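Here you go, one structure.
The complex appears here minus one protein chain, its other protein chains still in place.
Take a look at subunit A:
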Amino acid sequence: MRRFRFGLTARIVAVLVVLGVAVFPLYWMLVTALSSNGDLFAEQPRLTPDVGRFGVFVDALAEGKAAGWLLNSLLIAVGTMVLSVGLGIPLGYALSRFSFRGKAVLTVVLLFTQMLPEALMVVPLFALFRRFDLLDSLTGLVLVNSAFVLPIVALILKGAIDGIPKELEEAARADGGRPFTVLTRINVPLIAPSIAATAVIAFFHAWNEYVFAVTFIFDPELQPASVGIANFIGELGTPIQTVMAVAFLFTLPAVAFYLLAQKYVVSGMTAGAVKG
């Protein structure tokens, strides 16, 4: 009996330690944002957030460029989400329901792209963007981010469509439904959870993207938050509280949405990767 108790206590302690390690850095971001200079540089730093200093978030958005950065990130992310899911649904459908020449090659290409580092592709893409006047444009980032997240979106959606019984759409087709109508009326509603998961993945792929944004955007007005925040690192001009407040505002939506969609996102990520 005593041994059992001990095991239970050890397990609870271990779980608490793991949770502490998992959450602490973001908690510390919040504490730093809400600390006074005195607290930050004191011998004993403040360990709990000073809720009274909540105004730092308002100030961070009102002054400086943070609000503009976050807006740019939002525009890029929404554009990428719409485009990649919009292209990924028909691609996933084609891969799931049809057999056609080149299907095996296409599948291998989709898997292969997932191992290409953005940093490798940035040079030829820079040349392409210059030729088509896509440098310094949010549209350009939407296009390239969509292309990079599209394979995983399509593979996840293919897996979801694989799971729908074919009889459903065969009945609809027998009633004279055209392929596109069958897809939008029958399949899309049934894979709604997977579509939501891929939307979250695509949105935050673009929200977090850094390499293309830092290379293709020169106009400070068009900078997304990933670049703005990265520029804080090693820079000394901005108060650390403002830096952390902006970073926290940037992080919060990502964490919140992943927690909401977690179940579907994780199964989707592995499903997309498994099919190798």
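We adopt the following convention: a contact is a pair of C-beta atoms (placed from the backbone, for glycine too) under 8 Å apart; a residue touches a chain by one contact, two chains touch by 3 or more; residues count from 1.
The criterion applied here is as follows: contacts and distances are computed from a predicted model.
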### Query
UniProt names the one chain left off this complex as which of "Aldehyde oxidase", "ATP-binding cassette domain-containing protein", "Sugar ABC transporter permease" or "Regulator"?
"Sugar ABC transporter permease"
### Query
Looking at A:L34, A:V56, A:L70 or A:L91, which residue reaches the missing chain?
A:L91
### Message
One chain is left out of this view; which of A:A14, A:V58 or A:L168 touches it in the full complex?
### Response
A:A14
#### Entry: Touching the absent chain when the full complex is considered, from A:L125, A:A199 or A:I217
A:L125
### Message
Tell me which stretches of subunit A touch the chain missing from the display.
### Response
11-12, 14-15, 18-19, 21-23, 25-26, 28-29, 32, 40-41, 45, 87-88, 90-91, 93-95, 97-100, 106, 109-110, 113-125, 127-128, 143-144, 146-148, 150-151, 154, 166-167, 170, 173-176, 179, 183, 204, 207-208, 210-211, 226, 229-230, 232-234, 240, 243-244, 247-248, 250-251, 254-255, 257-259, 262, 266-267, 269-270, 273-274, 276
